[in-house]
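Note that one protein chain of the assembly has been removed; the remaining protein chains are unaltered in position.
Our next item is chain A:
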């Protein structure tokens, strides 16, 4: 993240004129000189969200010090976004067919989902929420294992330690603390891994989020708090969630470097997150990055978004679609052509077909009723053994 140093060059001013100069300075933002505290300035997010690509796909001048990822990386991101969106649509369809109990869609948030994952290495850890299935798939997790939670076969379907992705967290913001603990653990073991915690706009109201920011800053933990501000916590809009000028400012009071970014601009998201990750890896400490995005679908399939927001609002955000924006941008740069686009969609269709097949088939190793007693403790207690026997006899009676 760039260090925004205040302008320190001051012309000598005669005493009588000083007051007038100071008053004038206050009226013209940004203030300079002694009115600013460099320690605070270093933490402050940019006044407007960082952006590389405008809604129409044309390049805009990014803030000084920010660099765009290489075209090859962006092309890779594009393919994953196409795939992620198709996966999301497929999961929604599977919910309608009753294959999933529920699905919280992240349609419209693909720049965040993919950008977050691409900023990380395999050795880094990700602490996701229930709305981040697309990110997990983009990280290469088996989609059927990712959907186990929502399919209802078990709570967490993948081995978190093997893929370095914590179980998708439902209790809001509680995972941000785990992320700090994991960051500590990695550092103590001499690993240079970084931990990224995903959290939503509503989650930033939870106490655990604030405790996590504080801990991370005090202990200089290599954590990136990535806030996907999709403007709704189920039905509650951002305006009722916070009076903060932006959620990014919530890091400043804790001494956490903060930034805000256009969350529908993959180039910006990836650029900002990559430097936050690098900052953490190099020992700088934690960062908070707020991405301004939008939840295009309802909270889940069980929710009715028309009860709390206007169609017009959703339509306006269609114009800011992250996928179309990146496509236009890459086409404009000559990196992407019709054949590439078609290939990306073909790959996504094949992937979706695989997801459908996997979810329509009965899983081979699905946990059964007797598994309910496994893994409560390393060894079942005498009481659990009794209850397990009871269930076994009930099941045996059913079979007779």
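As a convention for this text, contacts are C-beta pairs under 8 Å (C-beta built on N, C-alpha and C of every residue); 3 or more make two chains touch, one makes a residue touch a chain; residues count from 1.
Just so we're on the same page, contacts and distances are computed from a predicted model.
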Check: Which protein name, taken from UniProt, belongs to the chain you can't see among "Alpha-ketoacid dehydrogenase subunit beta", "Phosphate transport system permease protein", "Tetratricopeptide repeat protein" or "ABC transporter ATP-binding protein"?
Finding: "Alpha-ketoacid dehydrogenase subunit beta"
Checklist line | Candidates A:156, A:324, A:341 or A:358 - the one touching the absent chain | finding: A:156
Check: Quick one: which of A:44, A:119, A:177 or A:247 touches the chain that's been left out?
Finding: A:177
Checklist line | Sole contact to the chain not displayed, among A:212, A:323 or A:359 | finding: A:212
Item checked: Interface with the undisplayed chain - residues on chain A -> 154-156, 159-162, 166-167, 171, 174, 176-186, 188-189, 207-208, 211-212, 214-215, 218, 367, 371, 374-378, 381-383
